[in-house]
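Left out: one protein chain. Kept in place: all the others.
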Amino acid sequence: MILMKDIYKTYANGVTALNGISVDIKQGEFVYIVGPSGAGKSTFIKLMYREVKPTQGTIIINEIDMSEIKERKVPYLRRDIGVIFQDFKLLPKLSVYENIAFALEVIEESPRNIRKRVMDVLEIVGLKNKARFIPDELSGGEQQRVSIARAIVNHPKIVIADEPTGNLDPDTSWGIMKTFEEINARGTTIIMATHSKEIVNTIKKRVIAIEDGLIVRDQNRGEYGYEI
Amino acid sequence: MILMKDIYKTYANGVTALNGISVDIKQGEFVYIVGPSGAGKSTFIKLMYREVKPTQGTIIINEIDMSEIKERKVPYLRRDIGVIFQDFKLLPKLSVYENIAFALEVIEESPRNIRKRVMDVLEIVGLKNKARFIPDELSGGEQQRVSIARAIVNHPKIVIADEPTGNLDPDTSWGIMKTFEEINARGTTIIMATHSKEIVNTIKKRVIAIEDGLIVRDQNRGEYGYEI
Amino acid sequence: MNTAMKFRTLTRHLREGCKNIIRNGWMTIASVGAVTTTLILVAAFLALVLNLNQMANNIENDVEIKVLIDQTADEEQITDLGDNIKALSGIDTVQFSSKDDELVGLIESMGEEGEAWQLYEQDNPLSHAYAVKAQNPADTERIAKDILGMDNVQDVNYGRDYVEGLFQFNDYARTIGLAIIIGLVFTAIFLISNTIKITIMARSREIGIQKLVGATNGFIRWPFFIEGMLLGILGSLIPIGAILGGYYYLVNNLGVLDNYSFVTLLPYNPFAWQLSLIILAIGVLIGIWGSVMSVRKFLKV
Partner (left out) sequence: MNTAMKFRTLTRHLREGCKNIIRNGWMTIASVGAVTTTLILVAAFLALVLNLNQMANNIENDVEIKVLIDQTADEEQITDLGDNIKALSGIDTVQFSSKDDELVGLIESMGEEGEAWQLYEQDNPLSHAYAVKAQNPADTERIAKDILGMDNVQDVNYGRDYVEGLFQFNDYARTIGLAIIIGLVFTAIFLISNTIKITIMARSREIGIQKLVGATNGFIRWPFFIEGMLLGILGSLIPIGAILGGYYYLVNNLGVLDNYSFVTLLPYNPFAWQLSLIILAIGVLIGIWGSVMSVRKFLKV
């Protein structure tokens, strides 16, 4: 499903964030990405939906070679991937409802289906009563949950989550994790960067540890930690 | 040092975030604010540096009644309070160095002192080698550390931290907590909203638990949790 | 999948475009303000230049050819000459003026100084004349030459220096006027699209987010297209009001200039309406163009 080979990424300012990474993630897997701050987790994740292009190396997603895909086709690829961004990336002038509906309008879903599905995910993340608010009227954790709702609303094949519980209290975090497990059980691939030792050690899944742009550990049902 | 009496806060959109809160925080205390997402923690914190004004109630900071202070005087008040914002609030066009130096330029510090102090805090948060980068070139955790550095650089009397470790790995988090304890030992009041059960339960301090805009628990050397 | 847009998506774009006008609040006001101001400028100068052009035409139309008739010509010959002139192509009017009329005209035109000449009324040295007007003033010279070749013509007189100078001057004025209008329209295009570009730049992050969530370029562009059109329409309202009201006032209040016969404004209907339409068209086209052009460079995410 997701195949990376010898990926290097050097940003325009000269910082090398990834230093030769190879990974193979199968359909339906649940993968944690762990590592210290600035290790390259977000960069690694951004490669998958092409927010970032590798300096070198091959990425194949859903059998499509990302270096050969036409620019026009990228949006269609992204529709199969739901992303929870580390900085949320909500549209500031749209309401919670409109923000989530956007991901469905893009795929020309019918208004009826849009309404139903948006209400469903708002229920899941516990924000049904805040549907009409704009992001600036929400608390940090509420914004993060809107971002989660938008990522899962169109039932993508892959959900990519970059520290999705960083602004959530433990109870809400466990709720979100339960949702992820349910989605995962239905066959969705889940890739989640996290700093939460507790989550990683409780819900045991495959753990990829990144440090200084290198994969230092790749272990099924692993523990949190990135010491080799 | 910080005295609040019967504080109510209803936002313009009709949401009541605080529902009658009274609290007394003495100089040199270290206080955790815990509570579920959307409980009113950030609102409570924003009152102290007047990002938000109460709908009703009295706030006295450093012996100054906030409802009587002249608008002109507010900046001087804020210079005594170092704030780590939940959304970082870095100036996007300034480098890491300039962002931190800004807090010192404001108090007309000499260029020599500015240089020295900025370098010192960059050392503390481990970003000395990223001084020339702009925020967009940093990882989430690095941005959060810049925000921390800016808050403590001018040795404020009070440090207010809104989930300062939400984007940090455990090791870095412990490092930051160690810094807070050192600052606190030198007499600085520290008020920290957090979702980290581990931190609260390990470094035992006063815990104020907020739920639905009310203080449900206020306990010295308390545990994490907001059930009554 | 990429090609046919569903109808509901089109209505969605329309709705979003309209909503954006409101959502962007101050930015919209600032953009509409820029459109309004520049279009008022363009409208004022268009009205001014087109009217001045019209006045120049009026002056040129006043140019006439004076055909002095041989003193020896008899009445029949004079009538023949008149018919011959009328037979030329491009003739508008031919007016006979006896030598007495001519003297009266001359004395009048000379004002007080002319009185000295009244003594000579008995002994009028002038000739009978035809006053000829060309349909197209630019033909004046050609017609004058043709007439000069006819029988019984003593001389043909159309103030050659004056006419040539006039035409040359008017040509300069028209060129300058056209240059001003073209310059202003380009200025308007630049200023409006520049303003819109800044407001869209301020939204570049939002455009980037939309792309990351799976929107195609077309999907993002459509609401901007609608929004640009609406900006153009909104920005044209006040200029059009100013044209319709202001020109009405001018047409009805320029009596003070009545002693300048050539100062006649273009008629309110259809001129004010045509001008309004032009202004609306300029506003809408630049609005759309400015929006769609500006959004383009943020679509590469």
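Points to keep in mind about this one:
To keep things simple, chains are lettered A, B and C as they appear, and every chain counts its residues starting from 1.
Rule of thumb we're sticking to: a residue touches a chain if its C-beta (ideal position, glycine included) is under 8 Å from a C-beta of that chain, and two chains touch if they have at least 3 such contacts.
Note that the structure is a prediction, hence the values are computed from the model and not measured.
In the full assembly, the chain not pictured is in contact with B, C, by the touch criterion defined above. Shown as candidates are C:Gly90, C:Gly165 or C:Gly245; the residue that touches the absent chain is C:Gly165. Within the complete assembly, C:Ala202 is the residue of C:Leu10, C:Ala202 or C:Ala281 that touches the hidden chain. Looking at B:Arg79, B:Lys128 or B:Lys197, the residue that reaches the missing chain in the full complex is B:Arg79.
As for the chain not pictured, it touches chain B at residues 49, 51, 71-72, 75-76, 78-79, 83, 85, 89-94, 102-103, 105-108, 110-111, 150.
Although one chain is hidden here, its contacts on chain C can still be listed: residues 26-27, 30-31, 33-34, 37-38, 40-41, 44, 66, 68, 111-113, 116-117, 119-120, 125-127, 155, 157, 159, 161, 165, 169, 172, 183-184, 187, 190-191, 194-195, 197-199, 201-202, 257, 259-260.
The criterion applied here is as follows: only the chains that are shown with their structure count from here on.
Relative to the C-alpha centre of chain B, the farthest chain centre belongs to C. The chain occupying the central position, as judged from C-alpha centroids, is A. Once the centre of each chain is set as its mean CA position, chain A and chain C turn out to be 61 Å apart.
We define each chain's centre as the mean of its Cα atoms; on that basis chain B and chain C are separated by 66 Å. With centres taken as mean Cα positions, chain B sits 29 Å from chain A.
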